[in-house]
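Of the protein chains in this complex, all but one are displayed in their positions.
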Amino acid sequence: MPEVVLGEGKTPDQIAAIGEKLVERTGRLLVTRLNREGYRALQAVVSDAEYHELARVAIVDREPRPLLNGVLVVCGGTSDLPVAQEAVLTARMLGSDAGLISDVGVAGIHRLFDQLERITAANALVVVAGMEGALPSVVAGLVASPVIAVPTSVGYGASFNGLAPLLAMLNSCAAGVSVVNIDNGFGAGYMAAQINAMVHRERHD
Amino acid sequence: MPEVVLGEGKTPDQIAAIGEKLVERTGRLLVTRLNREGYRALQAVVSDAEYHELARVAIVDREPRPLLNGVLVVCGGTSDLPVAQEAVLTARMLGSDAGLISDVGVAGIHRLFDQLERITAANALVVVAGMEGALPSVVAGLVASPVIAVPTSVGYGASFNGLAPLLAMLNSCAAGVSVVNIDNGFGAGYMAAQINAMVHRERHD
Amino acid sequence: MPEVVLGEGKTPDQIAAIGEKLVERTGRLLVTRLNREGYRALQAVVSDAEYHELARVAIVDREPRPLLNGVLVVCGGTSDLPVAQEAVLTARMLGSDAGLISDVGVAGIHRLFDQLERITAANALVVVAGMEGALPSVVAGLVASPVIAVPTSVGYGASFNGLAPLLAMLNSCAAGVSVVNIDNGFGAGYMAAQINAMVHRERHD
Amino acid sequence: MPEVVLGEGKTPDQIAAIGEKLVERTGRLLVTRLNREGYRALQAVVSDAEYHELARVAIVDREPRPLLNGVLVVCGGTSDLPVAQEAVLTARMLGSDAGLISDVGVAGIHRLFDQLERITAANALVVVAGMEGALPSVVAGLVASPVIAVPTSVGYGASFNGLAPLLAMLNSCAAGVSVVNIDNGFGAGYMAAQINAMVHRERHD
Amino acid sequence: MPEVVLGEGKTPDQIAAIGEKLVERTGRLLVTRLNREGYRALQAVVSDAEYHELARVAIVDREPRPLLNGVLVVCGGTSDLPVAQEAVLTARMLGSDAGLISDVGVAGIHRLFDQLERITAANALVVVAGMEGALPSVVAGLVASPVIAVPTSVGYGASFNGLAPLLAMLNSCAAGVSVVNIDNGFGAGYMAAQINAMVHRERHD
Amino acid sequence: MPEVVLGEGKTPDQIAAIGEKLVERTGRLLVTRLNREGYRALQAVVSDAEYHELARVAIVDREPRPLLNGVLVVCGGTSDLPVAQEAVLTARMLGSDAGLISDVGVAGIHRLFDQLERITAANALVVVAGMEGALPSVVAGLVASPVIAVPTSVGYGASFNGLAPLLAMLNSCAAGVSVVNIDNGFGAGYMAAQINAMVHRERHD
Amino acid sequence: MPEVVLGEGKTPDQIAAIGEKLVERTGRLLVTRLNREGYRALQAVVSDAEYHELARVAIVDREPRPLLNGVLVVCGGTSDLPVAQEAVLTARMLGSDAGLISDVGVAGIHRLFDQLERITAANALVVVAGMEGALPSVVAGLVASPVIAVPTSVGYGASFNGLAPLLAMLNSCAAGVSVVNIDNGFGAGYMAAQINAMVHRERHD
Partner (left out) sequence: MPEVVLGEGKTPDQIAAIGEKLVERTGRLLVTRLNREGYRALQAVVSDAEYHELARVAIVDREPRPLLNGVLVVCGGTSDLPVAQEAVLTARMLGSDAGLISDVGVAGIHRLFDQLERITAANALVVVAGMEGALPSVVAGLVASPVIAVPTSVGYGASFNGLAPLLAMLNSCAAGVSVVNIDNGFGAGYMAAQINAMVHRERHD
């Protein structure tokens, strides 16, 4: 497992100090919710840290391993991409080569059906949605694999910063859905990769 | 328009007194959210009042008129039936012969597609849903007519008595959705019938 | 129907890319909740995009059609104008020449009665209000047409960013009121125009 | 001032003991939010205690004084009557002969205008409303006297037990409105009588 | 009554336009929740508008009248001063020369008793408090006059922007307390002056 | 330390089984939030279990020890007595002979000052209050010892089952106040006795 | 997959009708949140339906299959047992022979360490907790397998019917935790069995 640091709530100096120490120890690092300023401080001491601006994630992986198939990240649109990308990058750090479908939505549900084959083939799915947060229910109704749902704070007014899709996902009428914190692409990508690794590990026993 | 009385929060005596007076005046009456006890008091003074137990609605209509087509009420399952029935009965009192589709859900979305023709033919739709409240978004993505969404208090835990589907519906990613109060089948049936009547009125000008 | 893009939560680059593609396809575009910076990026690639600053809306309409009468937008004061304008502009994009009454309020209710003729003539009304959100109830008590209520985040303290008028509108004691998300002038204008179009379509059958 | 006891949250024995002691001391007593069982216990020791069932109030007043004019209690309908009656009875205990108008509502606003003379004549008004809680704003827009607004828990769903009218009243766009707790007819009647007494006291100086 | 404008939520241009029109009509104006930028725009067209920075209030009063005694504003400390000053300035605009006691608090309650004479002499009191919002209860326990309570958004964490003192004040165990919106010094000053004017008006009949 | 069982959420059978096992082991037991039915089941197997009805507490203490002075429980009135008694009984089980003052309130603050000597003599105070929850702030302003505040669910409407005093206490403007869960007399009595024991233990070293 | 019915919100007649139809079709049935009365109606038409009172679950399984190892359900105490049992029974219906550890808690954490071997051996864990909801974080810190967390409504006051542990679990500082609805043992048992089945399926390929 890589070392993981939550960038938010830490000063650039703290991030640099923590990041440097962890990279020295393991050669691997994942910093989430990291702004540009924090990244610059990190890069000054860990020059090979890569920054993914949209996902606000920094990554160091000095001995990359081959990645496993089986994780799929699904989201409804452009606004949910940062969280979906965080999930993809996290899953990669944990050894799974997560695919991404980013333009399927509840109000235009046919686009979802066009991707049915990819969706049903995954061992674990991360489904990211803001607004009414209905996508995980629809996806879980189509697959036999577990769905990790991520509500996003995209939206306004009665979204209450993601409370609306969070509650919706917790009340999913489809079985096989569990939920992580609002905007927590990391947590969802982590668990999906964890499940996928278990499936593959067993296969090679 | 029929006289409408909210049964909840009134004593049986109050309901009987109000109901009697209104029926005398207009020969028509709709009482919503009425329990058995309140109905008995009403029936004692208005003997032709009919009670619809599931919907908790009492109705008097001494000069029924022919009903218009064009309103459709859609819900996902058994638990949402009382609210859906309240919408159907209200629409009838307002002159529309509302149809009812009661077994289509987000997690088994194919059943919705089987009813596509009926759904797209309606002038106004009432979509009732508890849990994650996603059905109105899916329906609105399939039709050009207005969708009146009714969240229900069906569910438990983080449903918070219907707050979850209420927020979900207010954040619908589909255009053409507006929302009424939790469990307010009356309000939705009323507005759907109101729209339908306008469409028909114009047709006959 | 025009293509509609929610500007909020997207980067200027994303807005420009999406907007350009959609305009190419249909010659029509509506971007809501768009700030100046996003508009500039859009205008660089779609030079005939118009920006309505108060409403924070960008519009492209290369083949404007004649507009239908029958939609009326009502609000109580200056602070609600941005949302009311968003409703007006949306209704226009959907083919209805929405009128606007912008200075009637619950605490000075006589100004509302001065406009009674215009109000009762509309096929569909959008009523925008912040603060206690009572205007839709008063208007719905005066008309037979459906009222789409829009709560606004105008106010402070116990308004809780529009929660107060949202709840008030959901609890309207007047029948014929449904509600859209806080500040969602788009959603209300859309549904009002949708209803109006249905009424006119039927008329010409 | 009479002694006042909140009946709710006390056992019948406690109510009897407290009530008896207070009546002995002052010959006057007001118990609010009192159920039948509590009243029976009280009556057993204070035989002249009167019970007002609808308002759930018990009263003892062994030396009634002449009452002052000038307080008016206004509510919209049958369901708000218990709270309105609590306000009336409280004002009487404090020396003001409160009038009651109980059938004026926001959705049928003309009935309010029929009572304009009485409304503008009052020194202090108590306005009781559930649902969207808009009545105090409308009344305050018509009078120069202070309006004490009382939200009620009448309603369902997104009323959240009176939260909706409470927030609405706190956000009143009319000046001259202040608010007491949900269902607190006592508090409003008390303050209205307090204001009225001050006005009269000064007059007789 | 002076014309009153809520500055928040309006552009500087809108404030200038509205303010100029109102001053022309009546020679008096009160703008609340006005920032420096809005004031500058107003001053450019109404050169005698005075700005009270702490209270964020602009005032024009071209024919000042003699002020009545009898209103007292009480708050606990420095942080509540802006709201308390808004109440004082509003009361003055309405004809009452409001006094101000600004350093009495619940945790150092003896300082309150030192002011007992002034407090009991007032016809109407405005009590401003953040944090636990207990001051109005304590004051109301000491006086026979009505207390208008104003919760403030001063504080952090579980204050939830003033929700804590708002709820506390609504639940006051002292009779004779009513509440206005969070930070609404205007509303409280208005009602206090309204009550005071009634008392004085009667006296001079 | 005695074994402690939360009675609520357990069946009578479960309470009897757990209680019997614990008493056998230690000869001491405290069951909180226990209804009559649960007590009867317990008593059937532990015949010397005492039930305190008001506090809903059952106690077994087969080798009572001498109790320490130094804990004082303070509350404002009859309705808060059950919670105050739970605190007193818990403190006793933990070795402190807690005193009780039960008739001091914020709106009649002089009664608090009459007890000043007892209040300032305590090593630890438990202050129980519903409604606006202001009593802990006032008490903490008068003493140098720590105050454990207990909000109660006494009240109605905007008390929201104790949320109002809970928030008020968390925002206390007095230093030296910490808070336990709503109605958690047990938790407060426990901590007060814990502090008192530490003070006495040191004294006898 | 067995057919699953949510018993709550359905009348006994509805449950019997639905249950009978589903059993006929598949020979398997799981009804959750079912009270005694509903079970009796079901049993009248499906005589081999078994009722698990504590878990409020009815089960029919006419062709039981051998169960897989690998699911473990963990909870902290007696009060969480109903939800934990619902998870165990659900997992069994889905083919996994779920183990149960029911007496490990955060405040007595050593009991958790005594079970370390069983905990680390599971392919998927369900961790049920009320109160502060901390158990899933502690467990996830000890294992490499995914943890499905279930908040329970056990508790009182500021638990707000399970909101407290729900929020705590969503904010878990441990990676590898996802959350289902309050008291939703079914959902957690379902997903755990789903993961376990995938692991085993792969193993036997």
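Couple of notes before you dig in:
Letters are used for the chains, namely A, B, C, D, E, F and G, taken in the order the chains are written, and counting of residues starts over at 1 for each.
Convention: a contact is a pair of C-beta atoms (placed from the backbone, for glycine too) under 8 Å apart; a residue touches a chain by one contact, two chains touch by 3 or more.
What you are looking at is a predicted structure, and each value in this text was computed from that prediction instead of being measured.
When you scan G:L6, G:A55, G:A124 or G:A158 for touch with the missing chain, the hit is G:A158.
The chain not shown here is touched by just one of A:E8, A:E37 or A:E53, and that residue is A:E8. Chain E meets the missing chain through residues 78-79, 130, 154-159.
Although one chain is not displayed, its contacts with chain G can still be listed: residues 76, 105-109, 130-134, 137-138, 140-142, 155, 157-160, 163-165, 167-175. Not every partner is drawn; the one left out touches chain A at residues 6, 8-10, 14, 18, 33, 151, 153, 161-163, 166, 181-184.
The rule is simple: only the chains that are shown with their structure count from here on.
Separation of chain B from chain G in touch steps, taking the shortest path, is 1. Each of E-F and D-E has its own count of C-beta contacts, and the greater count is at E-F. Separating the centre of chain B from that of chain C, both taken as means of CA atoms, is a distance of 26 Å. Counting only residues that touch two or more partner chains, chain C has 130, 155, 157-159, 163, 166, 170-171, 175, 181-182. If you sketch which chains touch which, the pattern fits none of the simple shapes: not an open path, not a single ring, not a star, and not all-to-all.
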